[in-house]
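Omission of a single protein chain aside, the complex is shown with its protein chains in their original locations.
We call the chains A, B and C, going by the order they appear; numbering starts again at 1 in every chain.
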Amino acid sequence: MTFPSSTTAETGADAVDTVAAAAGSSAAAIVGRSPGQLMWRRFRRDRTGMISAAVVIAFLLIALLAPVISWAYGKDPSTTYGLNEPGLLNEYGYPILPNGGISGDFWFGLEPGLGRDVLTQLVYGIRTSITIALIVTVLSTVIGVTLGITSGYVGGKIDYAIGRVIDTLLAFPSQLFLIVLVPVVDAALVLPDQESPTWLRFVSICIVLTVLGWATTARLLRAQVLSLREREFIEAARVTGASPARVIFKELMPNLWTPIIIQATLALPLYVGAEAGLGFLGVGMPQTTPDWGRMFQVGSTVYHSDVTYLLFPGVSMLIFVIAFNLLGDSIRDAFDPKTKR
Amino acid sequence: MRSHRRRIATATAVLAVGALALAGCAKGGGGGAPSGAASKPPLENKAVSAITVGTAADSTGPAPEVAGAKPGGTANMIDRDDFSHLDPGRVYLNYNAMVSALFTRQLTNYKEDASGSIKLVGDLATDTGTTTDGGKTWKFTLKDGVKWQDGSAITSGDIKYSFERLFADFITEGPIYAQSWLVPDASKPYRDQYKGPYDGKELDTIETPDDKTVVFHLNAPHPDFNFTVAMTGYGAVPKAKDTKQKYDKQPFSSGPYQIVSHVTGKSLDLERNPNWDKTTDPIRHAYPDKFHMEFGLQSQQSTERFLADTGSDKQAFTFHNPVAPERVQEVLNNPEAMKRSLQGLTPFTTFYNINTKRVTDVNVRKAIITAWPSKQLQQLQGGETAIGKIATTVMSPTVLGYEASDLYGKLAKPDGDPEAAKKLLAQSSTPNPTIVYAYNQTPVQEKVTIAIKDALSKAGINVVAKPLNSATFYDAIGPVDNEYDVYWGGWAADWPTGSTAIQPLFDGRLIGDNQSNYSHLNVPEINTAIDQANTITDPTEAGKAWAAIDRKIMEQAAIVPEFYQTYFGLYGSGLGGVRFDPIQGEQSALDIWVK
Amino acid sequence: MTSFLVRRVLGAIVILILISLITFYLFYALPRDPARAFCGKICPPATLELVRHNLGMDKPLFVQYWLWLSAIFVGRDFTQFGPCPAPCLGYSFATQEPVFDAIVDRFPVTLSLTIGASVVILSFGILTGMLAAWKVGQPLDKIASSSSVIGASLQIYFVGPLVVFFVVDTLGLLPRPSYVQFTEDPLTWFVHLLIPWLVLSIIFTANYTRMTRSQMLEQLAEDYVRTARAKGMSGRSVFFRFAWRGAMIPIITIFGVDLATLLGGAIITEQTFTLHGIGELAVQAVQNTDLPMLLGVTVIGAAAIVFLNIVVDVLYAFIDPRVRLN
């Protein structure tokens, strides 16, 4: 049984520290490196991390260059080609050509019913998913961190209050509440007269996902802060009369960046999945905005007669989320070598 | 140590390529060449050929035997929802009415003969009732031998009680016609004038001279009152067995079957009612011994089970569930399934109300109708078989007196005629108007909205689409001063004469919050024509009058007719006598027998 | 121990009340008048008023909430529906059936989905995690890790229809997923739920494999494991008697949360396989804006989460003596 005893780590760790020490002998030029540089060196050497980073960047580029791709490809996501040009969809809304209507000018085929182009829908769909996921991740991390740190560091009544709020939020059946909250927030933000713009639903989805998302981050941060608070260097800082703000930002924060970043990179794919889940349940972005979730919803109703349509969003979402998960793992390993096994 | 993940990236790539290849070889995700639907015989959604009022002779039982039918066996029914109400006074949904036909009888009812024409005949009554003063007083005499499931006779007292209990405070979901006509003052709400029989008071406008005769004194002449009492809402309820709210789950039977068990949301089981006398019933048969009804199946599921046609599904039919729209094409290509399919025109018409208080210029309204993309909407919702024929009038072909007319040439140009619409707009006060189109935010309606926006913008009409939460749709369009110009609506006549098809929707004097006149049409000429048509006693003459009113409304362009909804459903191969009921627009259970 | 339980149960009740209160007020943020559903097609204003009175909707908000809450303990009599016995969560506005009965009736579906999935998740997930940790760095570990990353990235609404399409429609190996009363026919019950269990477990198991593996490796690096080795304990007994206990704590925490979400009705799973569990009940409640049903499902879902949190804390004490239930 292979059994990595702790000494390897200890000596390994010593070795690394010694590497950091400026022993001026004639051996390979050993130069001191900051933790950030160390992290980058380790990350660069982790090939899986690099590949997943490349895939993620590719998706980001596709999302950014969506208009260019659609211009070059000649189709756009909103025109209903199937309805406008006869001969593409049969009488019941299904693409006539086999395999979901894949053809020369519709590389990924046509959407049953409205007959929109699947490729551009996918490309613009990434845009929706990533923007929502990024915004929600940033928002929930910021809220989670601030509340987590305040409740962890300050303790007492505030900690109790925030703790109860977190418990209540985490006790909500989250999937159910996503569906309930979106129409409620919609109704709250409704603009009486003109057409409710797409950004309205975009905002309400972000609000809903953030409201239900920050609690887990807050709880994690609170635990980290509680353990750090007992450490001597915090006592020392306090003893020297440092203001709480200085203690938090100068002493605590540097130690918290690792869990924060790890939590964020692992949360992002979850939010992409959640946003698509909303679309699948019919409370996602409106029909005019290309969205993967709705492609799944349509896919799951028509897969009897047109399974290809379901595969495109499915496979692209799969690759997208795997890349993110692997990237999150690699970042965690680079940041926190102890758990690298 | 961390090299183990090096192979993950390659593994993912392989999987992705594999999945795509897999899709390629799947049996072709496309719809395949147009299924040659054109070569299929045109769907026989023929309108009901004729609706007449039957004689006393037509009202005598037993109902003519169904060819080849034999008694015995259990018929299964699979459907989406449990019946929300079974207490006749609370039944308004056609789905509830279909099952009530098995155990609730009314004074009069409809009988369909082989040629497809419908006759109003006496059910519990010996005939369709007699009126001597143009429809203000009506006399019905009960048949001999009509009994409740416990063998006790159905008396005129029971009929009087059945109407009186409709005033109780827990009966709110049913029709209100008879109640508003049986109170002395027609202008004041009927609930203020009589509160129901539970505190011992009686309604004196209903006389019961003896056990067999009932006389109704209405506060105004209603020549089609005999059609009104055919509604399930006015079915008979035994005075001795009235369990008030609980009656809604397990009513007392006067029909061929009685309810044995009702597990809400799950199942309903019926067995033969020994005390039902075939000779007194001109409409119903009772071939199967038992009926077992199961709920919770969406149309996709029931379609799959009918196509599979295995095990107990062989003896299954469904009242409400149509063939799922996305499976229509598959069913049409399956000759075996088509043998066990039912098609027909339902009384339901769908249309788009044009809010005449906001879109005041008739030419703009006409332009909207002309540019409307009816064909695309039909295609989006599964074609004529699944959703309906393109409509051009207010009244549905299932209504007595319907006359086909196409003022805006929609059948000629179903895709919408932007040029003609532009010409109409040129003559109107606003050449390119902006209209606020409110829609119910369901997946289908979202697609429909896109098609409408495209078509109308081609005609120069700027559309502002306002999605409304599907739960709050009616609350939003209900108020008279709502801020929307065009919104979807659906209607079915409560009985197949013009009055309930037109009056509640277009009578200018009935405009009010949450009232059915959503297009807020208030044209004096139409209002007087409606009153006048209501007094015509001869059904065919009345039909012509209502058809004329229909044309006037279309000239006002108060609505954009959408579909005369059709029904396309399947049933198991082990059942015979499953027929389509044109009055309710669903599958009827009254002639079913188990092969 | 009992003082701990009493305190935690009281805390749980407070949270449940808080949740039901929030849901109640959230519901009223919707501009929806449920009374409309109780009035016929032609609905005179007088009848609408009467229905609002029958449903108690004309009373102030907090009174309505109080009536709802007290009904759970003392039952309530509705003019619109009739009496409602003690554990009464009111009547559903959409289906007129008592909410409590509807939930109790739908619970077996969600329960069987949960039990099946958890058995697979725990056994398969933890087993592969242990094996991967045991053979760390070797081929088995690599396969387990890479498949678990892929598994964790799958989405139910993608895998579900795909599996149904291939396994049911194309190959016809298994019947279409549906629920058959366990008591009536356990075999068909089992066969008909295989696909949902399979799909659910692919996704959940992946997480458990990854988590068990990293936790086991972390425990193996602990000093006390080295001491055990130094005492002459064999590698296998160190792995199975010492290391797994430490690794179980984080796994139990996560399992408590996952089990609660499944018990609360896995909405997306039930929607994908059209299973009539509590999840579907919840979706219908939202679509029909059916307040009593929505409240009932939310409270039951939250109760599952809160109750399981208590169970998880108690389990901690059994596994880790350092945790004192003070």
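General remarks:
As a convention for this text, a residue touches a chain if its C-beta (ideal position, glycine included) is under 8 Å from a C-beta of that chain, and two chains touch if they have at least 3 such contacts.
Keep this in mind: contacts and distances are computed from a predicted model.
One subunit of the complex is not drawn; among "Uptake hydrogenase large subunit", "ABC-type sugar transport system, ATPase component", "Monovalent cation/H+ antiporter subunit G" or "Peptide ABC transporter ATP-binding protein", its UniProt record names it "Peptide ABC transporter ATP-binding protein". Check C:57, C:72 or C:233 against the missing chain and you find that the one touching it is C:233. Touch with the chain omitted from the figure is made, among C:11, C:137 or C:175, by C:137.
Counting over the whole complex, subunit C has residues 137, 222-224, 226-235, 242, 245-246, 319-322 touching the chain that is not drawn.
Criterion: only the chains that are shown with their structure count from here on.
Each chain gets a centre from the mean of its Cα atoms; for subunit A and subunit C, those two points are 24 Å apart. If each chain is reduced to the centroid of its CA atoms, subunit B and subunit C end up 39 Å from each other.
Multi-chain contact residues of subunit B (touching two or more other chains) are listed as 1, 5, 8, 12, 15, 26, 300, 469, 471-472.
Residue numbers of subunit A whose C-beta contacts span two or more other chains: 183, 187, 297, 304, 307, 311, 314, 318, 322, 326, 329, 341.
Listing the residues of subunit A that touch subunit C in their complex gives 1-6, 9, 164, 167-168, 170-177, 179-181, 183-184, 187-188, 269, 273, 276-277, 280-281, 296-297, 299-300, 303-304, 307, 310-311, 313-314, 317-318, 321-322, 324-326, 329, 338-339, 341.
Those residues of subunit A lying in contact with subunit B across their complex are 46-48, 51-52, 55, 80, 83-84, 89-101, 109, 112-114, 183, 186-187, 192-196, 282, 286-288, 294, 297-298, 301-302, 304-309, 311, 314-315, 318-319, 322-323, 326, 329-330, 333, 340-341. The touching residues of subunit B, counted against subunit C in their complex, run 1, 4-5, 7-8, 11-12, 15, 26-27, 81-82, 84-85, 92, 169-170, 172-176, 189, 191-192, 244-246, 248, 263-266, 296, 298, 300-301, 304, 469-472, 474-476, 478, 494, 504, 512-516.
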